[in-house]
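Here is the structure we will look at.
As you look at this complex, bear in mind that one protein chain is not there, while each of the others sits in place.
So, chain A:
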Amino acid sequence: MSRFNPYNDNGGTVVAVAQGSRVVIGGDTRISNGYNILSRNYNKVTQLTSTTFIATSGQVTDAQALHKLLLAKVALYKHQHGNEPSLRALSKLLCVTLYSRRFFPYYTFNLLCGVDDDGQGKVFGYDAIGSFDELKYGAQGSGQQLSISILDNQMKGTNRTDSYSFNSDPVGLVKDVFNAIAERDIYTGDHVLIWDVSPQGINQSTFRLRSD
């Protein structure tokens, strides 16, 4: 008789790339359970303020609970301060929210991204219990290892003997990354929802991926 396991990985990948005052966030729309697909149309990204987004992979129910909680905390912040929290403030807020569940963690692997007060696009990557770091680009989820290798190669500019680039535009790069990881990662596929966030505004687009 096996004990009840509260955790379940619903798969999927989220990627974010910051460049100058712009950040591009992509999340695939597949959620799975083992070898079964539960949905091909699920959005893993939530907009928290006019300039910040949270992209989460891992367990869907924990991600939903976390996103709901953060939205309520942002609303409270807005009431108390009279303005939206900055990306920097939210990054710490997410950290303490995750750590508050240190002994029964949210099974969530998060990327907090957006445009900060200084006008720069930033990505913050988290583990399940709130350890976080500011990054130029990040990936979380089942396709993390596959995508981070590509992003290291394209974004870092070191350890290269040639100058071939996948795509100089971050949106194009994110699309190429998802196409690449969908080939080998069974949990990533169907569609990618992409947000192109800059001080000028937010551009959302959908991109088809392999359905197998």
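Just so it is clear, a residue touches a chain if its C-beta (ideal position, glycine included) is under 8 Å from a C-beta of that chain, and two chains touch if they have at least 3 such contacts; residues count from 1.
Just so it is clear, contacts and distances are computed from a predicted model.
Engineer: Going by UniProt, what is the name of the one chain that was not included in the view, given "ALA-interacting subunit", "Proteasome alpha-type subunits domain-containing protein", "L-lactate dehydrogenase" or "NADH-ubiquinone oxidoreductase chain 4L"?
Structural biologist: The chain we cannot see is, by its UniProt record, "Proteasome alpha-type subunits domain-containing protein".
Engineer: Which of these, A:Lys68, A:Lys92 or A:Arg160, touches the one chain of the complex that we don't see?
Structural biologist: Candidates A:Lys68, A:Lys92 or A:Arg160; residue touching the omitted chain: A:Lys68.
Engineer: Identify the residues of chain A touching the omitted chain, counting contacts across the whole complex.
Structural biologist: 68-69, 72, 75-76, 79
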